[in-house]
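Read through the structure below, which is laid out as structure tokens, and then see the notes.
Heads up, one of the protein chains got dropped from this complex, but the rest are sitting where they should.
To keep things simple, chains are lettered A and B as they appear, and every chain counts its residues starting from 1.
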Amino acid sequence: MSAAHHTVAEIAERFGLTFHGDGARVIDGVGTLAGASSSQLSFLSNSKYSAQLTTTHAGVVVLREENLAECPTAALVARDPYVAYAKIAALFERLPASPAGIHASAVVHPSARVAPTASIGPCCVIEADAAIEEGAVLGPHCIVGAGCVIGAQSRLVARVTLVTRVTLGKRVIVHPGAVIGSDGFGLAFDRDHWIKLPQLGGVRIGDDCEIGANTTIDRGALEDTVLEEDVRLDNQIQIAHNVHIGAHTAMAGCAAVAGSAKIGRYCMIGGNAGVLGHLELADRVTITAKSLVTHSIREPGEYSSGVPLQENRLWRRNAARFKHLDEFARRLSALEKDSNND
Amino acid sequence: MSAAHHTVAEIAERFGLTFHGDGARVIDGVGTLAGASSSQLSFLSNSKYSAQLTTTHAGVVVLREENLAECPTAALVARDPYVAYAKIAALFERLPASPAGIHASAVVHPSARVAPTASIGPCCVIEADAAIEEGAVLGPHCIVGAGCVIGAQSRLVARVTLVTRVTLGKRVIVHPGAVIGSDGFGLAFDRDHWIKLPQLGGVRIGDDCEIGANTTIDRGALEDTVLEEDVRLDNQIQIAHNVHIGAHTAMAGCAAVAGSAKIGRYCMIGGNAGVLGHLELADRVTITAKSLVTHSIREPGEYSSGVPLQENRLWRRNAARFKHLDEFARRLSALEKDSNND
Partner (left out) sequence: MSAAHHTVAEIAERFGLTFHGDGARVIDGVGTLAGASSSQLSFLSNSKYSAQLTTTHAGVVVLREENLAECPTAALVARDPYVAYAKIAALFERLPASPAGIHASAVVHPSARVAPTASIGPCCVIEADAAIEEGAVLGPHCIVGAGCVIGAQSRLVARVTLVTRVTLGKRVIVHPGAVIGSDGFGLAFDRDHWIKLPQLGGVRIGDDCEIGANTTIDRGALEDTVLEEDVRLDNQIQIAHNVHIGAHTAMAGCAAVAGSAKIGRYCMIGGNAGVLGHLELADRVTITAKSLVTHSIREPGEYSSGVPLQENRLWRRNAARFKHLDEFARRLSALEKDSNND
């Protein structure tokens, strides 16, 4: 999977780890404990997989000190093996070649500014007054609308659309199909029909953010939609106009945040969870999958809604009773009163 | 944000409002009460923001008569300040230039008909027998499939795909990534595998509709999927084959409507709400966010499902009890019987 080659000792030195066993062993890739070959590196982070350690054929395993004794091969000891593995594995990633320069099929407006070291792929369209900074990579079919800025070393993988007034920081990664800076959904109801509100703001995305495939982030109505640095959005997420997301917050696939909501730093929003408009979430709030946040949350912690999955036949009976919960509560209180009066 | 300039008096006249204060003041943009400068117009609609009125630096504020006394600057009085603001703000919107004609990089089938005043952007593909009417604008990377019609003054912002047999009315706006006229999900199960049903219908979209980014609207199996006029769809909405949506209905992001459902006029469908297939919703039905509609709704009104968000530790306890709700109901009835027999 890669032409990269590193000895165990070189890896240990580069990432500040100690190694045990054969430091001269050459590693040319990574794999799972069950699947790695003798020239590959693997890792043990989740103790659920510790049984696989004893039988692994990996050339070297990144693990915690406490698992060292059971390791049948060379080992690299890390405080957090998952983090260490993440860093090491990047050595073996083969990104597509991105030669500096503008592909002949790209359409670049004369007023746009493209840094000489930037790479602009086939069929890209770069509109008036846009700026592409040093080392930025635009894969095929990206559209960079009027006045947008792509920060240095950022990468639009392919077919990304930035509509207008979008600014990406440095090292931002945007995956295919993402649409950033589209009109917010702003409407006023005028007696018998809708009037569209112009969406005059933009989108500001901080350094080191990542935006998943087919995710949409609307631009603000008057002020900007903002993602602070290191915000990580999975696929098919919807971020409405004027949302503000604090640094280091991560959201799983299909989550959605309605207009003007303000999410804190270091939050974790589960898959298909939703946050209603104009709410505020404190820092370090976790929302579990498919939950709907209907009020602001002031305290860090984990929050949930929903009911458990059951066999449909049983679920139907319970769900039908839900419609009478208020009545049950009253009947329960009445019985208690009776009981106390006895 | 715009080269447009209008005096307060001109704005008042144009939109039929009365003004108070300096009618000669020149306005060149819009802003929030808190952020607007002395050459910008702001508005007060939601009384939640009335405290900001007294300290605003805006050049003029659109407001209700009742707020006039507290206004420290020029004012435009409107019955509905939000609607008046929506109309005024459009003066200050700077849409990208869309020169009439076909970009050199576009690929247009010889049998397609493109009106002379239409604008066809870079890398657009227009297939056989398609028609683009007067004043329509196709931003970059739009695909207009065989036999599709784009009505006059409609705007496909960028990278919109109309697959086949799609007709858009006049002044329709479609945002990037939207896919209209893709195959409906029609399958027949033949003993041990699926057979695909050809999707032979089309999609008809009425005048003044708006379709959000990455929204999908499938074409009908035999007859058409229909959106009447002034239907407003936010981002990432899924409309299945043969759905019919009444005029002036609005849907928030990530809502989904299953096949052959019929939604009335003036409905409001909340974010990530769902409607099951073949159901009917009356006019003026509101569905709150993340609710699932599992039966037809005959009466106007607001409908909901779901359970409230709680701290995870508390939620777990309550959710576990949900699985026994039917049993609780029986036990409650038994106790009541006992109690009555006492």
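We take it that a residue touches a chain if its C-beta (ideal position, glycine included) is under 8 Å from a C-beta of that chain, and two chains touch if they have at least 3 such contacts.
Owing to the predicted nature of the structure, the values given are computational and were not obtained by experimental measurement.
Student: Of the residues listed, A:236, A:260 or A:286, which one is in contact with the missing chain?
Tutor: Checking each option in A:236, A:260 or A:286, the one touching the absent chain turns out to be A:236.
Student: Going by the contact rule already stated, which one of B:48, B:79 or B:295 would touch the omitted chain in the full complex?
Tutor: Considering all chains, including the one not shown, the answer is B:295.
Student: Given the contact definition stated above, which residue among B:15, B:49 or B:303 touches the chain not shown here?
Tutor: Considering all chains, including the one not shown, the answer is B:303.
Student: Give me the chain B residues in contact with the hidden chain, please.
Tutor: 105, 107, 123, 125, 127-128, 141, 143, 145-146, 159, 161, 163-164, 177, 179, 182-183, 185-190, 192-198, 200, 214, 216, 218, 222-223, 236, 238, 240, 254, 256, 258, 272, 274, 276, 286-288, 291-295, 301-308, 310, 314, 317-318, 320-322, 324-325, 328, 331-332, 335, 338-339, 342
Student: Could you list which residues of chain A touch the chain missing from the display?
Tutor: Considering the whole complex, chain A reaches the absent chain at 1, 29-32, 35, 80, 82-83, 85-87, 89-90, 92-93, 96-97, 103, 105, 121-123, 139-141, 157-159, 173, 175-177, 208, 210, 212-214, 230, 232, 234-236, 248, 250, 252-254, 271-272, 289-290, 306-313, 315-316, 319-320, 322-326, 328-329, 332, 335-336, 339, 342.
To be clear about the criterion, only the chains that are shown with their structure count from here on.
Student: Just curious, how far off is chain B from chain A if you go by their C-alpha centres, in Å?
Tutor: Inter-chain centre distance comes to 26 Å.
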